[in-house]
Each structure stands twice: as C-alpha cells, then as structure tokens.
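Reading through the structure tokens given below for one structure.
Note that this is a trimmed complex: some chains were dropped, and none of the rest were shifted.
Chain IDs A and B follow the sequence of writing; residue 1 opens each chain.
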C-alpha cells in the first residue's frame, strides 16, 4: 500500500512537472485537493462579493451607456463566480457548503472588496486598478495544473481584460473632463492605489503556502514579483492620464528598469484581512441576507423539480 | 400639445420610459438575487430593457429635433414628464413580487412588440423586431418562475399568490389608452392596445392555471396615470437616485 501511495504521488508530481493537467477523476494528494478547494472557493467568493462595491453604482450611473457597461460587467463577475463554484464542485465540495463557509466568516475573499466605492470615479479605479491587479494574478492561473480551474481562468481572463480596458477608458473620460471630474478621478486613484498594491498579498518573506503551491504549479510567481510587475505596468498608464501617484517615494530606477515604491501600510493590510475594514461586515451581511431571503425560492425550485420528476415517473408506469 | 408630432413623441417617450424604469428597478437586484443564476438572469433582462430604452430615446430625440441625447431624456426630465407604465416603478419587494410584476409586463411586452414590429416606421419596427426576441425569452423565464413558485412549496405558493394579486391593479393601464394614444390609434400610428387585453388575459390565465394560482381580474383597482405623468410616490425616489449624477454635474461627458 505504501509503495502504491508513493507511486501515485510520484506519478502525480511527474504529470505536474511535465505540465500535464490534473483532471477531476485523477488521483491527487489530499493537500493538493484542499489547497485548490480553498483557493478556488476564495476566488469564487471574491467574484461574488466583488459584485457589491460596483453594484453600488449601477442605479446611479451618469449615462445610459455607462449604466449598461457597468451592469454587464457586474453580471460577468457573477458568471465568473459560477464557473469557479463549478470548478470547486469537481473537487467534491458543493456550492452550498462553500457559501456557508463564506457566510460564517470561515472562508476569505479578496480584501479589496472591503473598501467602499464612494464616487463614480471609483468605477473607473476599480476596473482599471483592481481588475488590472486581478489579471496579473490570474493570467498565470490559466496554466494552473488543475484542468477545470485552468479552463475557468481562461474564460475569466478574457473578460477581465475587457473590463480593465473599460475601467481605464472611464478614467480617461474623467481625466479629460471638467475640473470636478479630474478631481474625482485623482481622489479615487488616491484611495485605491495602495489597497490595490495590497491585493498581491504579504511580502514574499512573510507569505506562507507559497512553496507548495509553486511546486504544484498552482502559483508561478511570487507576490512581490507580481506586485512589481503591476507597478511597472500601471505607473505609465497613470501618468498618461495625468494622475499623480500618491506615493512620494515612487521613482524609476534606470539600472533595474523598475519603479521603486514606498512601503505598504501593512498594519492596514492585516487589519482589513482580520475583518476590520470599512465594509467587511456589510459585505457578508448583504450576501447572507440575500442567501437567507432566497431560501424559499430555492426550496420552491427543488420542490417543483421533484414534483415534476414524480409525475413523469407515474406517466411511465401507467 | 395635441398635434400629431407631440403625440408621437409622447409615445416614444412612453415606450422608452417604461423600459428604462423597469430596467432600473431590476438592476437594483444586482448582487442580491436568491440564486446566482437568477441574479444573472435579472441583470440580463435589465440590460435588454435598458438597451431597448436607449433606442427609443434616440428616436425620440431625433423626432424632437432639439439636439438632445438619450441621456438628456433619461436623466434630465422631471417626474411629471415621465410616461412609464405605473407597474414598472413599483418596488421590487421580494423575488416573488419581482416575478409577478415581470410576468404581467412580459406577456404584454411580447404582444405589444408583435404589433410594433409591423409599424410603418421602419426604425420602430426594427427596434421591436430585436426586442421581441428578448422579450419572448423574458416571458418564458418569468412564466416558468410563476409556475415554479406557484406549484413549489406551500410557502412559495402563498407568497406568489399574494404577489400576483398585488400587481393586478397596475395591469389595466397597459390596455387603457390615454387621449393622445386614442389619437395615435385612430390614425394608425400605434397599435390598438385595447385589442391586446383578451390575448393577454388568456395567456396570463394559462400560466396561472399551470401554477395553481387564481386571480379575479374584475377586482382590479384599475390604477392608471403613468402615461400622463401621474405616478405613484415610488417614482420620485427612483429618479432622485437615477438622475443624481447628471443633476449634480451638469453638461459633462461620462
């Protein structure tokens, strides 16, 4: 038995090393399964909770075109959630189970969604910065070792980069607009810049789980690598918009070819992760209330489905 | 105000406002649906309706010829100028309420678009043609949910039965023409909505029967006024929210 286990493990790792996808019916180590369930659920929850800060502005969008774009975007996020809950289900965990963990506070989601969206410009900042950071995190996941996850990510990434361009375009309109609009854009940028940098997680030195995930090809780049890539990509975009980066220490290092930037407020980071952000409680409350108030609807659908099945069976018998 | 062009403008605005306000209401659901799939479905219908509204607003702006945009018409007109059907502005309530409202509207919407697509105005006909496909899907979706909730659990039956009764009062308005509609009907410039009532009742009753639900339409309070800008108190709050940005930051591009 022991040898078999070792062989299975060896075989599994060989496949991983050769970039062969692991599929639901394949053997996999329990730790791999658990890590994936945790990560995919978190990711799904982030999509669903992430609908809320943007949904907050749908009814107040300033034009019909923007209203439609925003609504379609948030709807897409719901779709991403669906793909991911399905991917998690292939690992043997139901959607209701994962949702229960979200509502109880056991499962996490991206902390960025615990910041409030205060003005219309936040719709631009979230699309451009938050989706931009998400893409950097997600693109490598399109090659994740677990097949259903990787395939979900391919679809998601395609839509995310579309969203990011829309966010940037929204910011552009503001940045080229009236003084009030410019101010609104800069204010949103100021508020979202640092939280976005935090999206890449703690510094590599303080990040757990990384090594195993690297070996399993779930993760391919370190937090700090991705964060640097984001800064290098985003600073010129901000400059193009005429926005000032809210970091006095930011400067381009000619030698490395990278931007150096100031220290992240890690106290704030951990504070929000621990649940003390402005919206942690509200976001979960909204989701839980929606779920609880929707119970009778789901029950009705199940009951109706059962009745139908029985009727059909009776027909067959008679 | 009683000339033909104004009547036509009224009609386009009525069509636009109706889709706009219902789209706005449905979009309030976004992120809060009872199941993820239905959350997405509600947004989907909202998007279709907002798209339809856009098209009508554009036609209205062209007809008006004052250089206004769809956004001017949606975001800078006052409550008393809005001509949407009252049913579209009523609050979302719970999922069953939203379904009941949607169901009554969808069945009407399909019948109306079926007539509108025969319009001699090729632009209106084109919008109707496109919207009809969407509305047909909406009607299928809301009918199925009426049946599912009606023939689901005891709780869901009672809830949707009450919702179905609550919105009856707002259904007659779909078929009772205003003075300006009467003029347009007489001149053949819009479908005769009075003739849609029977078909509507038949289709609605078919679904309700399958859903084990009952309604006595004769007991309707027959509330009307929306098409003449006399609304329920709900609309003012919708507009305060919907128009806030345009009112606060006038003459800007977004």
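As a convention for this text, a contact is a pair of C-beta atoms (placed from the backbone, for glycine too) under 8 Å apart; a residue touches a chain by one contact, two chains touch by 3 or more.
The model shown is predicted, which means the values in this text are computed figures rather than measured ones.
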| item | value |
| --- | --- |
| Displayed chains are single representatives; whole-complex counts | A x2, B x2 |
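The definition used in the following text is that only the chains that are shown with their structure count from here on.
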| item | value |
| --- | --- |
| Whole-Å gap between the CA centroids of subunit A and subunit B | 35 |
| Subunit B-facing residues of subunit A, complex | 48, 51-52, 55, 58-68, 71-72, 74-75, 78-79, 81-82, 85, 120, 170, 173, 177-178, 180-181, 286, 289-291, 293-304, 307 |
| Interface residues, subunit B side, partner subunit A - complex | 24, 27-28, 30-40, 43-44, 46-47, 50-51, 53-54, 57, 70-71, 74-75, 94-96, 147-149, 151-153, 155-156, 159, 241-242, 244-246, 249, 252-254 |
